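Have a look at this one before I ask anything.
For this view, one protein chain was removed and the others were kept in their places.
Chain lettering (A and B) follows the sequence in which the chains are written, and residue indices restart at 1 in each chain.
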Amino acid sequence: MIRRPETERQKIIDEFLDWLDAHRHNLPVNASTWTFQLVEKRTVAEQELVTLGKYNAQKARSIPFYKPYTKIFKF
Amino acid sequence: MIAIQSHSDEASTDDVIDWLLYLGADRIKRLNGNVSLNKETLRINNDSGHSSLFGELQAYWYRRGYFTLDIPDTGNPYPAVTTYFEKEYEYYTNGTAHFLSKQHSINSFCDNHTNKITNLVEAARAGLLIPDTLITADVKEIKAFAALYPRIITKAIAHNRIAATIDSDTYINIAVDTAIFDRDMIDALSAEQHFLPAVFQEYLEKKYELRIFYFHGRLYSMAIFSQLNEATRIDFRKHDRETPNRCVPYQLPDDLENKLRSFMQRIAMNSGSIDMVVTPSDDYVFLEVNPVGQLQWLSGNCNYPVEREIAKFLLHDQETGNRTTENHR
């Protein structure tokens, strides 16, 4: 999905902060330490995930071998 | 059948399966994420118990995920009926989790309901030091508490994330992390206002933090030198990628290990990750326990055979004995 323009993101956050300020006394007394982040979900398409057959796993990223397999090229 | 309930992208589950396969396990069933019980059957009697989920159950490991019961949307004009279904079947899903926890098992979905406040009470009863803790909305109390210590912190009672939905694919992620509750924040509170309660604790100076993985009586401890990086001073989970905290094996004193074992028995949790702090005066202070903490971080940095021992437990292969300290002493 396409991200919202920055102004629109800021507007959403501002509205949220206004709400927070207006209701501060109805919130937990430590609400001043809360931190926020606007998240626009990007659902990873199934085919983007790495499948590990036998493990019944679908991973965002698989893992490399821990050492050089052989030593045939150098960088 | 060795049954594992997890998430499809959970690396420690893969690691344990590697060991299971290496040690010759042939029947492993891994369920991921949301597991529906609609089509399953649970049979319980005096002789045995059986869930169709896993067939003949050899061992069970709860790592992530949950059971659900999907209630069809019938356009029911009587919401109370739907509410009844939800409540009714929650007892079924929890009951199934309980049934599994009574098998040869590690953790249970029910462990997610563990309570930080209860655990502090039980830790103190087990002889562990705990931080001075205040749970209140009373501003006068907070001010008096803050006057006792150079600094105080605040954290969530149980849930440290709120997803405030904006629309179907947008939300504001609110993080209630461990944070310093500073002078300005305290001064900004007026005693006339009516807040909701929150947790406050004395801020502990730390030489290092400890992450201890407990597993059926065994303890694997790691020291985290979080003081080295300013960014992680309050909550080491927020560590920056560039300079990861130094993490090394740690040997707890025997009496402390025994107190931790007795604490885990009190709260009836057979496996969990315990967070502690070692203060500059060498006091060991208990902070909290999480039922399904990160494993790779601990085993990878300390070269502990945690995943192998989990696999062996699931295979009923207990020859390494119940104390693992011998492995790395």
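The criterion applied here is as follows: a contact is a pair of C-beta atoms (placed from the backbone, for glycine too) under 8 Å apart; a residue touches a chain by one contact, two chains touch by 3 or more.
Note that contacts and distances are computed from a predicted model.
**Q** Missing chain, UniProt name, options "Sugar ABC transporter permease", "Acetolactate synthase", "Cytochrome P450" or "SPASM domain peptide maturase of grasp-with-spasm system": which is it?
**A** "SPASM domain peptide maturase of grasp-with-spasm system"
**Q** Quick one: jot down which shown chains the absent chain touches.
**A** A, B
**Q** Tell me which residue among B:30, B:211, B:259 or B:308 touches the hidden chain in the full complex.
**A** Of the listed residues, the one touching the omitted chain is B:308.
**Q** Just to verify: which one of B:52, B:118 or B:251 makes contact with the chain not shown?
**A** Hidden-chain contact among the options goes to B:251.
**Q** Which residues does chain A use to touch the chain missing from this display?
**A** With respect to the unshown chain, the touching residues of chain A are 48-55, 61-75.
**Q** Which residues does chain B use to touch the chain missing from this display?
**A** That gives, for chain B, the contact residues 18-19, 21-23, 223, 225, 228, 243-244, 246-253, 282, 299-305, 307-308, 327-329.
Note that in this section only the chains that are shown with their structure count from here on.
**Q** Please report how many Å separate the Cα centroid of chain A from that of chain B, as a whole number.
**A** Roughly 21 Å separates the two chain centres.
**Q** Quick one: which bits of chain B touch chain A in the complex? Just the residue numbers, please.
**A** Where chain B meets chain A, its residues are 8-11, 13-14, 17, 21, 30, 32, 136-137, 139, 142, 154, 163-164, 166, 169-177, 179-181, 185, 188-189, 193-200.
**Q** Give the list of chain A residues in touch with chain B in this complex.
**A** Counting only chain A, the residues touching chain B are 1, 4, 12-13, 16, 24-41, 43, 49, 52, 54-60.
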